[in-house]
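One structure is given below, represented as structure tokens, and several questions about it will come after.
Of the protein chains in this complex, all but one are displayed in their positions.
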Amino acid sequence: MEIKSQQKPLMLRVEKKIMESKEFATLFFKYPLPFIPGQFVMVWIPGFDEKPYTISFHDQDGFAITIEAKGLFSKKAITLDKGEIVGIRGPFGNGFTIHQNKRVAVVAGGCGMAPLAPLVETLDQETIFIQGARTKEFILFPDRFKFEPQYCTDDGSFGHKGFVTDLLKASISSKKNIDIVYTCGPEIMMHKVFEICEASKIPCQVSLERYMRCGFGVCGACVCGKEIVCKDGPVFESQTLRNMKDFNTKALLKSGKAVDLPDYFSWRCK
Amino acid sequence: MEIKSQQKPLMLRVEKKIMESKEFATLFFKYPLPFIPGQFVMVWIPGFDEKPYTISFHDQDGFAITIEAKGLFSKKAITLDKGEIVGIRGPFGNGFTIHQNKRVAVVAGGCGMAPLAPLVETLDQETIFIQGARTKEFILFPDRFKFEPQYCTDDGSFGHKGFVTDLLKASISSKKNIDIVYTCGPEIMMHKVFEICEASKIPCQVSLERYMRCGFGVCGACVCGKEIVCKDGPVFESQTLRNMKDFNTKALLKSGKAVDLPDYFSWRCK
Amino acid sequence: MTVPFIGKQLKNRTVLASGILGNSKDILERVHEQGCGLVTMKSIGPEPRDGHKNPTVIDLGCGMINAVGLPSPGYQDMEEEWAELESRNFPVNASIYGGSVEEFQRVAKFVSAKGPDFIEINISCPNSEKHGMLFGVNRQSAHDVVSAVKKVIDVPLIAKLTPQAIDIGDIAKACQDAGADAICAINTVGPGMVIDIEAQMPILAFQKGGLSGPMIKPVAVRCVFDIYKAVTIPIIGLGGISTGEDAIEMIMAGASLVGIGSAVRYRGINVFEKVAREMDEWLLSHNTSFKEIHGAAHQQN
Partner (left out) sequence: MTVPFIGKQLKNRTVLASGILGNSKDILERVHEQGCGLVTMKSIGPEPRDGHKNPTVIDLGCGMINAVGLPSPGYQDMEEEWAELESRNFPVNASIYGGSVEEFQRVAKFVSAKGPDFIEINISCPNSEKHGMLFGVNRQSAHDVVSAVKKVIDVPLIAKLTPQAIDIGDIAKACQDAGADAICAINTVGPGMVIDIEAQMPILAFQKGGLSGPMIKPVAVRCVFDIYKAVTIPIIGLGGISTGEDAIEMIMAGASLVGIGSAVRYRGINVFEKVAREMDEWLLSHNTSFKEIHGAAHQQN
């Protein structure tokens, strides 16, 4: 029996905070966490709540998470200052399967940049790297990577005006031979990316989000079709996505009630 | 925190039984137990009782215990046949400190041969080896060792008629320079050996017996003065013995009542 | 090769514990596919309930502590799931809870009409203010709720008990007398509390939570042993089972089926087929059968 090591929250102090924009903050922690790009941690603000966040930066000595202020928890989280204490459980889940030597496209929407950033940093080969955001201000991690991303914004304030999917389609039709696409962002965007890939027979890996409790595949809060997002995911491959009937359609509320995705997100984001 | 490995009884089948005499049996088990000469195991006969026994034989693949039929448990134990199952916990306690290159005397009385046998087998140097028994029939492990013991019996049926202490004294006065004495046997005998050693300023190690429950220093059943026999012992050195006011004087009954040693042994042996 | 259990045939003796995964038909189906004989739904309540804030589930190494707080869409708001379950090809145990005898009865009646194979009444949950546990520590209230529910359902009734009862055998007997068809034991132990000393506060948002996993197995085995002495109806033994040997131990204590919850964490979702296979292997290598070892630990008494 492989009982895992103790997984009580590890209490860490915020080592540094970077406000990426007025609604995005990156919190750095000093602790050598084992890590595969795409994995997440459960972040506990004592006395408040606990939510899952992807690891957006990782090196030998530490790691970071990048938070978009949306609701109660994330708004609180971006106010945390250097020296304040949070509890970290994890890392949990399966990350991206990284293929060196393959021709890779990375498609990020908004805060979906968070899990993709450490992935991009592992890549040596030439990469198609598409990043979308609401406006210029919300573009995450400019200047962080050795590849220059193709940008797009909803309002055209930076790069292409329009959707990441426009740029992906363009890439596919101009340059041939994309071997794999990695994507994270709003689920509807990821689903479009998946459909484009399916049409072109390109394997795709997406990182899903669901309400979570345990983070390790026991409580069932995060199930999506037959998959357990925290444990089997959060990254899923095309083969699984094809049979995942709740992908882009349904999600469970905190009560366990299955609702249509717009209802789930309006609950989440209200 | 160094939590030890699980110590539930390990269920083992009797691999072989040797009747050493009509009241002594050696039970062999096939299991690679870690071991230092002098250590003991708790032996559980399911549905019956559990008692401590010294390891009397040990190699890479297995070990054995040698039991003298005295009371309820030991009389039952020597009837166990090949294939019957017993539970083993341990090994427990501190064994003998073995000094190679020193001039060693080993003094065994009756079943006290059990812990000393594996000790003798580790010795390369010339050794004074004294073994006493009630009668010839009760001499344990003849022909087992490369050293020929000096024997004595109560009735003179084999070797010297008299006590092991006579032979020890003789050795000390004839041959000089015994560096250390190891002894096990009736407590009164061990105490005499200890006194002889003290008089000649020879360090001594004795192996004590007390009623035991846990075997690992928690329940207190086996305390002897300030020492916990199962954990600090069962082997004690001269320095500790000098301050151990219950050595050869007192022991606790099952109820925890401290009684004089003859009362303890008459309880045990009746 | 199948296992009979109150008139149904199960593919083996493993049962998915309530509150573990069982949140939708899809996942219940997957658990069944991965070797589980009988899947139990997450407990269904009388009202929609979000459960507690996080943290709700924490792994402690030897087991876990949880205070999920009985989240439920409420029995009336699960039409889609019931519809999906109708076309299932596997047996389902529907767990329910309530805050009063009347609530238990109302939920049970509604759920029974949806055609689960069994209804399990959770009279043992420590993680909410008023639901469940009180019924499970008192012989009279246990009797009352079982007989009230029994009247309004037409599927077999399983009563799920708490180890917090002073005499769990007596509670089980009261359930049997009131018409229960089987006993499921145990729910979580405690409650317990884990305080984070840096934060200086309990880690769980609800402060207290129930203990599960390997560390509660001795309590679960003792409870099943006591219940087996007290009743003649079958027992689902549950609490800390992770391996085939654990399951065999539970069967020797008196269990007919063995529930598995926390071990999904420790051995994966296919723990069911692993445990079922390990049980079979153990029986084979010991040249014995379920029937011979069932309750065997009682023999010497």
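Letters A, B and C mark the chains as written, and numbering starts fresh at 1 in each.
Basically, contacts are C-beta pairs under 8 Å (C-beta built on N, C-alpha and C of every residue); 3 or more make two chains touch, one makes a residue touch a chain.
These numbers come from a predicted model, not from an experiment.
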Chains still shown that are in contact with the chain withheld from the display: B, C
Residue touching the undisplayed chain, where the options are C:Q140, C:Q200 or C:T232: C:Q200
Contacting the left-out chain in the complete assembly, out of C:C62, C:V101 or C:V152: C:C62
On chain C, residues whose C-beta touches the chain left out of the figure: 60-63, 65, 137, 164, 166, 189-195, 197, 200-202, 207-208, 211, 214-215, 217-219, 221-222, 225, 245, 248-249, 252-253, 282, 293, 296-297, 299-301
Contact set of chain B toward the excluded chain (per top definition): 1-9, 11, 42, 44, 46-47, 49-51, 85, 87, 89, 213-221, 223, 225-226, 228, 231, 245-246, 252-258
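Following the convention adopted for this analysis, only the chains that are shown with their structure count from here on.
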Topology of the chain contact graph, where touching chains are joined (line, ring, star, complete, other): other
Longest centre-to-centre distance from chain B, chain (CA-based): A
Innermost chain, taking as reference the mean of every protein Cα atom displayed: C
Length of the line joining the C-alpha centres of chain A and chain B, rounded to whole Å: 66
Touching two or more other chains - residue numbers and ranges from chain A: none
Per-residue overlap in chain C, given as positions that touch at least 2 other chains: none
